[in-house]
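A single protein chain has been removed from this complex, and every other one stays in its place.
Should a chain be cited, it is by its letter among A and B, assigned in written order, with residues numbered from 1 in that chain.
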Amino acid sequence: MRVTFTVNGRRQEADDVWEGESLLYVLRERMGLPGSKNACEQGECGSCTVRLDGVPVCSCLVAAGQVEGRDVVTVEGLADFARQRAERGGCAGGVCGTGLDEAKRWAAKPAAEEQAGGQSGGPGELSPIQQAFIDAGAVQCGFCTPGLLVAADELLERNDSPSDADIREALSGNLCRCTGYEKILDAVRLAAARGESRTAGQGA
Amino acid sequence: MDFLRPASWEEALAAKAEHPTAVPIAGGTDVMVEINFDHRRPEYLLDLNRIGDLDEWEVGERTVRLGASVPYTQIMENLRAELPGLALASHTVASPQIRNRGGVGGNLGTASPAGDAHPALLAAGCEVEVESLRGRRMIPIDDFYTGVKRNAMEPDELIRAVHLPKADGPQQFSKVGTRNAMVIAVCAFGIALHPGTRTVRTGIGSAAPTPVRARAAEEFLAAALEEGGFWESGQALPPSLAQQFAQLAAGACNPIDDVRGSAAYRRHAVGIMARRTLGWTWESYRGGAHGTKGGAQCA
Partner (left out) sequence: MAGVTRTPTHLTQGGKTRAGIGESTLRPDGTLKVTGEFAYSSDMWHEDMLWGHTLRSTVAHAEIRSIDTGEALATPGVYAVLTYDDLPTDVKNYGLEIQDTPVLAHGKVRHHGEPVALVAADHPETARRAAAKIKIDYRELPVVTDEASATAEGAPLVHENRTDHHIGHVPHPNIVHRQPIIRGDADEAAKRADVIVSGEYVFGMQDQAFLGPESGLAVPGEDGGVDLYVATQWLHSDLRQIAPVLGLPEEKVRMTLSGVGGAFGGREDLSMQIHACLLALRTGKPVKIVYNRFESFFGHVHRHPARLWYEHGATKDGKLTHMKCRIVLDGGAYASASPAVVGNASSLSVGPYVVEDVDIEALALYSNNPPCGAMRGFGAVQACFAYEAQMDKLAAKLGLDPVAFRQLNAMEQGTLLPTGQPVDSPAPVAELLRRVKAMPLPPEQQWRTAGAGADVRALPGGLSNTTHGEGVVRGIGYAVGIKNVGFSEGFDDYSTARVRMEVIGGEPVATVHTAMAEVGQGGITVHAQIARTELGVQQVTIHPADTQVGSAGSTSASRQTYVTGGAVKHSCEAVREKVLQKGRAKFGTYHPAWATAELLLEGGKVTTDGGEVLADIADVLEDEAIDLELEWRHRPTEAFDLRTGQGNGHVQYSFAAHRAVVEVDTELGLVKVIELACAQDVGKALNPLSVVGQIQGGTTQGLGVAVMEEIIVDPKTAKVRNPSFTDYLIPTILDTPTIPVDVLELADEHAPYGLRGIGEAPTLSSTPAVLAAIRNATGLELNKTPVRPEHLTGT
């Protein structure tokens, strides 16, 4: 079957999709977006977490056909997603997916754009949560990282100063085998603190 | 495999009538695991995501009509006052990502004894609204579970909604797993006090071939509360009463040994949960909160 939906603001189409394929498979194997990870394919590890119409879900448990016409944000689009949200001043009131009009205006950043942070190797600016994961040492093997980033970003969108218990609850669907989670907690705290100081700096 | 995408409830019923073997998929949290792990190859997948009606709920005067696909997250966030037991159970379902997709319809359709919603549904007492082209019928929850992963539905029927009475008293839910989050129940227990009718209802998960009520425990407790004048006095329950309730609840179990736990442990744990949840609900009743605070993370 053919499946058409919006991914990271762009309309994408996949042909000859087998009906049993998951959204995860289509993203990874048909759309060249392997950032969402395939660690368990049973909804237990969260490494495939994406936003589906703004809602964090395990993409391994969404049938490809169910996504027809819908809006998906993956880790590859997280930085732009966060930037657009910041430009809109957050979106506490509603669904944070990319609207159709916005989607039409979406453009990828030039890959060669230099980064300020001294890290190299990636295109574009990172979202606050991505930068915090690097800075806090929350990335080891990195396989859980994409899913954790999508989940943590959504947490901070809802709750800009979460308690440790809030962070733990929000991330309880994301398994990490390397870090013992301590530095992941550090990263979310760091991103939250930076968000606060940024807001404070703006006098808001 | 064919993927059927009905745009409306009527289309879905028509598709199910034409293809009774079609497997409905909504949140996908059961079906997709089976497909990913090659445990199941349905001829047809029947996608229910397009039927907006299934994601909606209505709070009426006495009941809540809960669409089959209303995600657990929505139940937790929006129906904690009306359906406290189910809201608590929803909070124990897997992970935030799963709670964002899964709904009560999936638990009922799969009818696994481990489904987290069942004990709360049994305790609340509810009716399952199922429909086919032949018509609509309401199945009382007590008649719904018929065997291991079997329910009272006909092959051409789909679950549209669950009709639950709004809580008229405190409700609680407790589940044992060997992990502090994202865990399938080793066993679970739900309880609802119904001061209006002076009854108590319970539900037990994962401790029998189907979700079951602890009827003897319910009857014992209702009688004891009545005889002791507890409903009126709001006095603390004597420990012996709670203990007997717990023993009867444990006695309602018919569990097996499996990788998640032993039969003996399940019986034991159901007893403990029965005693504790009775204590919590009764304290809540005495305090006049009538179970609307929800219990978990109660401040």
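Criterion: contacts are C-beta pairs under 8 Å (C-beta built on N, C-alpha and C of every residue); 3 or more make two chains touch, one makes a residue touch a chain.
This structure is a prediction, so every number in the text was calculated from the model and none was measured.
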Hidden partner chain, touching residue among B:73, B:97, B:132 or B:174: B:174
Residue numbers in chain B that touch the chain omitted from display: 36-38, 88, 91-92, 172-186, 259-262, 264-265, 267-269, 272-273, 276, 279-280, 295-299
Residues belonging to chain A that touch the chain removed from view: 18, 20, 28-29, 32-42, 44-45, 47, 74-76, 78-79, 115, 118-124, 126, 130-131, 133-135, 137, 139-146, 149, 165, 167-169, 171-185
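One rule holds for everything that comes next: only the chains that are shown with their structure count from here on.
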Distance from chain B to chain A - Cα centre to Cα centre, in angstrom: 32
Chain B contact footprint on chain A (complex, rising order): 1, 18-20, 22, 41-44, 46, 49, 55-58, 60-63, 65-66, 68, 151, 169-170, 172-174
Contact set on chain B toward chain A in their complex: 1-3, 5, 25, 27-29, 31-33, 35-37, 41, 45, 47, 49, 94-98, 100-101, 180-182
